[in-house]
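The complex appears here without one of its protein chains, the remainder shown in place.
Here is subunit A:
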């Protein structure tokens, strides 16, 4: 049984670390992992993605459209861009905070992501929207968007990994001084996700 995961966002948002944590957690459980991600010029504010595939029967690290079990979106517009990858009944986790492209600012556009979130809610059944801006303020750090989204993803069940799997990999891959903050973010996301599901 394989799991296909898409992470997406804007260069510099921390998609790569989130991808590393999922890979690490799966590897700890003996699940083979293959992944591919954007490196290079697009990292400078362009659209970036990671494809992540967990399981034995995987040849190619890239995912076909209509086959992702879950999309973890760091930005509403980028999540919509990746939606064609989602399979029927797939899960979407998305941060509500938009990142305005310079092109939009120049054009005087008021891009705020709400149109994107509406589209996702409209077309996808299983959606969890995390207000990461609010969460970051409440938790006192702007650097935990990836953990918030990861927490919600774990809680959705779509990753096939549990909370302890992620905590274990955080303990080994992230400097100790950040552990408490990261665990707090996971906890926060869990509650936020529950609130939305109700």
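What we mean here is this: contacts are C-beta pairs under 8 Å (C-beta built on N, C-alpha and C of every residue); 3 or more make two chains touch, one makes a residue touch a chain; residues count from 1.
Keep this in mind: contacts and distances are computed from a predicted model.
Hidden from the displayed complex is a chain whose UniProt protein name, among "ABC transporter permease", "Indolepyruvate oxidoreductase subunit IorA", "Acyl-CoA dehydrogenase" or "Spermidine/putrescine import ATP-binding protein PotA", is "Indolepyruvate oxidoreductase subunit IorA". The chain that is not drawn here is touched, among residues A:15, A:35, A:146 or A:182, by A:35. Of the residues in subunit A, those that touch the hidden partner chain are 10-12, 23-24, 27, 32-47, 57-67, 77, 80-81, 83-84, 86-90, 100-106, 108-112, 115-116, 119, 123-124, 141-142.
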